[in-house]
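Yeah, one chain of the complex is gone here, protein chain that is, but the others are all in their spots.
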Amino acid sequence: MTIRVGIVGATGYTGLEAIRLLLSHPQAEVVVATSRADAGKPIAEVHPMLAGRLDLELTQLDASKIAQTCDVVMCCLPHGASAQTVKELVQHGTRVIDFSADFRLSNVPLYEKWYGVTHPWPERVGKTAYGMPEFFRDQIQDADVVANPGCYPTSAILPLAPLVQNGLIDASDVIVDSKTGVSGGGRSAKLAMLYCETNESIAAYGVGNHRHQPEIADLVQRISGTELDVTFTPHLAPMSRGILSTIYTKPNQASAKDVMQCWQDTYSDSVFVTPVDHLPATKHVAGTNFVQMTVREAGKRLILICAIDNLAKGASGAAVQNMNVMFDQPESTGLS
Amino acid sequence: MTIRVGIVGATGYTGLEAIRLLLSHPQAEVVVATSRADAGKPIAEVHPMLAGRLDLELTQLDASKIAQTCDVVMCCLPHGASAQTVKELVQHGTRVIDFSADFRLSNVPLYEKWYGVTHPWPERVGKTAYGMPEFFRDQIQDADVVANPGCYPTSAILPLAPLVQNGLIDASDVIVDSKTGVSGGGRSAKLAMLYCETNESIAAYGVGNHRHQPEIADLVQRISGTELDVTFTPHLAPMSRGILSTIYTKPNQASAKDVMQCWQDTYSDSVFVTPVDHLPATKHVAGTNFVQMTVREAGKRLILICAIDNLAKGASGAAVQNMNVMFDQPESTGLS
Amino acid sequence: MTIRVGIVGATGYTGLEAIRLLLSHPQAEVVVATSRADAGKPIAEVHPMLAGRLDLELTQLDASKIAQTCDVVMCCLPHGASAQTVKELVQHGTRVIDFSADFRLSNVPLYEKWYGVTHPWPERVGKTAYGMPEFFRDQIQDADVVANPGCYPTSAILPLAPLVQNGLIDASDVIVDSKTGVSGGGRSAKLAMLYCETNESIAAYGVGNHRHQPEIADLVQRISGTELDVTFTPHLAPMSRGILSTIYTKPNQASAKDVMQCWQDTYSDSVFVTPVDHLPATKHVAGTNFVQMTVREAGKRLILICAIDNLAKGASGAAVQNMNVMFDQPESTGLS
Partner (left out) sequence: MTIRVGIVGATGYTGLEAIRLLLSHPQAEVVVATSRADAGKPIAEVHPMLAGRLDLELTQLDASKIAQTCDVVMCCLPHGASAQTVKELVQHGTRVIDFSADFRLSNVPLYEKWYGVTHPWPERVGKTAYGMPEFFRDQIQDADVVANPGCYPTSAILPLAPLVQNGLIDASDVIVDSKTGVSGGGRSAKLAMLYCETNESIAAYGVGNHRHQPEIADLVQRISGTELDVTFTPHLAPMSRGILSTIYTKPNQASAKDVMQCWQDTYSDSVFVTPVDHLPATKHVAGTNFVQMTVREAGKRLILICAIDNLAKGASGAAVQNMNVMFDQPESTGLS
């Protein structure tokens, strides 16, 4: 069996990472890659690391053609633009894994408040599978659209959700302090993403108003049934890849041991989520779909620490994992 | 006037940074530099960036000789070892700026609890000037020993102390999430400090048990008179220099504007502490003695963000600033 | 079919990279991993990125046990120590891929001149397959010992050998200026390999006396039949992985086009060696076994530029490729 995959918006970092992963996937083949700006060029001209590895010409997006040649599309467009394209692809009969935030949140007002745009396909908001097989496997399996999770939310929801669900921590007082690599900022020519602007420096950004904050709260609530009050602060660290989230919680009389036990129970069937004793570094999961998490007691607080690769489990790795679920493959195929 | 300076333990990063700063100080001259392991070598052999800039041979420490040739010593030894040397130097009549933690805390039990050693000069603990001229100028001026502040504490005390002192925040619930460059780990051959272990990776360490936690609490209390309950989590970021501290507080009905006003009032005479509107990055203070700090409202919290250079204001820059105070020079001489 | 692999000296970067690659190899399994210093520890304690991925305890080296449990050993010991171990393993009947330089050169005097040690198994020097399947496929297939190539030599021999062989360049006047990532320096606690010593800096080392110079000359001669006079200068660049070699040659009336044609002819059957039009960056081959090379005319010179990943094609990737050849697998299995 071969899953024929299309990559829409293939010139960015998540598109490249998806291709990189699919090249070593025994059951998948990248058959289409689109780009508005670079259509007509060989893909290896845009991504020289694909030279001799993928012989494909970038094309303009054509939803009806894609429907004929692809079993699934990974849509790597920015929010707003993405929903419109997803709608068109689905209406032509293609299954889509959407990398944007357009179908992640539970309701349209929340989306429109945080993203400041009118949603082009509001009927599907809140009815789309959230692409985290650890919690939504069944919905993903049959979905025509999967909302691939945000990178930061992945690093926060996976450690938090089971603890909130099981009442181990106080959901009304949670802080997520996250540090990401620069690839999270995308592959477009922005001054702030220049090497000399980010190298040898760390800084916070989007303090108090980053769009991943409502995604974390919304999904933890969807999974646990409990409202989460979370303060989220992202930081840009001088590295290409990786997210480390340091999460400050107040326990409901739970110990670090209780937390580890809860995680082990929750993730006993998970290939990728790995509770560990050591303090995880982003290096420990770099280039992989793995999630390392641990917990430490610190006075009256429990500190959770979670490391992922923002381009892998935080984006393209999760997409491949979702694709495997959608096409009845073992979740780890092409990802181990 | 020339201040004759000795550097004890000159082969590490703080010793080198002190020398680098003193080379451009119009009133100071490095006349002695000691090293147990490298005595006899020209200093430029150990620090090749000093070739052609400082012609000095590393010597063994000799307290009586130093007393004759130096007006002040910057003692860059590790804790424990440092106190003993400081005692000897002072007894020979030399004024000392001590980079170690040995004289920073208010009392011996606190020191011995966190550092696990018997203090060699307990009489002076709690009676030594803490080298933060922004709060302890008078004591520093006349001191024979100045306890140069810890790097992390500097980045936390400067933003926190005035807010606690003025009752703007709740002192019972503060989190300091700090990120440091690798030079903070010192210049010795440790596996964990290898390039390939720290590059492209970020991780927490010392969670819940780092020795700078009591220093932050102790000093904020000494300045403000109010007990501080602080959770401190340091992280190692892939950069050589810099500390960014993201500090989560709960306001006592204070706004971000109140915080800025309080800082401006407190630091109106300070050359180096700079409240700013932008989100400070460590790059903005790299290689300088400046401190940039700002504040953001985020739901029910006030988030303080403070950037320093760990080797400058966090160590050797503060030492030069202290030296200027001790020898009646403008604080900024050699540091602007 | 499962190839049972032992990793001798598994705590370094090449050992880890070999394991990382073998974990995604469908026909291989790592069954033994040895370490003198860390025997008894779970391997994930030494390499936290293996947590949840490889459940194996590090053991002391026992050649007879290994013979019973392994089909092949990747020996990641330093030169000198390695030859002795290889000898022992082979005498117990195990096939070995040796990462050290001990069996790479053509004769004992050359080895002993450059490595300064007496060779413990001189009979096999010059009679061991050099692990570059692009030129020595047949010898590798039947070998009991394969001398895995040096990292720098790989980046120089692959572009140079066919040009010398076909008389396109003057073999008496070649300069190889190479830049490597820090992982090439190994995983031991050396001051020079600390983050703060190598970060934000580039420097030459081993100028005029690096041991890979004779390896380049020896192998190009073995392949082409022509003596090569080469000046080799390695540089340490502030990155974890990758080698870029910039090679200055004088053409024998050959053009850049002739060079590209010669490479395409030579490597038409090669999976990994990829002549490209663009200027290759180490990023283009990072984490892969691929080799990108190009050529530019510059006045009277032809400049060859070759990029590899020092840990992959420059070490562990080549080892897996060699293993595939030894066990009749497609060369690219586990490497694409």
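Chains here go by letter, A, B and C, matching the order in which they are written, and residues are numbered from 1 within each.
In this text, a contact is a pair of C-beta atoms (placed from the backbone, for glycine too) under 8 Å apart; a residue touches a chain by one contact, two chains touch by 3 or more.
Quantities reported herein were computed from a predicted structural model and do not represent experimental measurements.
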item: Touch with the omitted chain, as defined above, among C:Thr154, C:Ser240 or C:Thr333; value: C:Ser240
item: Contact partner of the left-out chain, one of B:Val145, B:Leu236, B:Val285 or B:Ala298; value: B:Val285
item: From C:Asp144, C:Asp170 or C:Glu297, residue that would touch the chain that is not displayed; value: C:Glu297
item: Touching residue (missing chain; options C:Pro280, C:Gly314 or C:Gly334); value: C:Pro280
item: Per the touch definition above, residue among B:Thr128, B:Thr274, B:Asn310 or B:Gln329 touching the missing chain; value: B:Thr274
item: Contact footprint on chain A, counting only the chain that is left out; value: 13, 182-183, 187-191, 193-200, 238-240
item: Footprint left on chain C by the chain that the document does not show; value: 175, 177, 179, 181, 197, 199-205, 207-208, 229, 231, 233, 235, 237-242, 244, 246, 248, 279-284, 286, 296-301, 303, 305, 307
item: Contact footprint on chain B, counting only the chain that is left out; value: 23-24, 26, 45, 48-49, 51-53, 200, 274, 276, 278, 280-281, 283-288, 290, 292, 336
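Here, only the chains that are shown with their structure count from here on.
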item: Chain whose average C-alpha position is farthest from chain A's own; value: B
item: Same-residue or different-residue interface between chain B and chain C, half as cut-off; value: same
item: Whole-Å gap separating chain A and chain C, where each centre is the average of the chain's CA atoms; value: 36
item: Centre-to-centre distance between chain B and chain A (centres being mean Cα positions), rounded to whole Å; value: 40
item: Whole-Å gap separating chain B and chain C, where each centre is the average of the chain's CA atoms; value: 45
item: Residues of chain B touching at least two other chains; value: 197, 199-200, 238-240
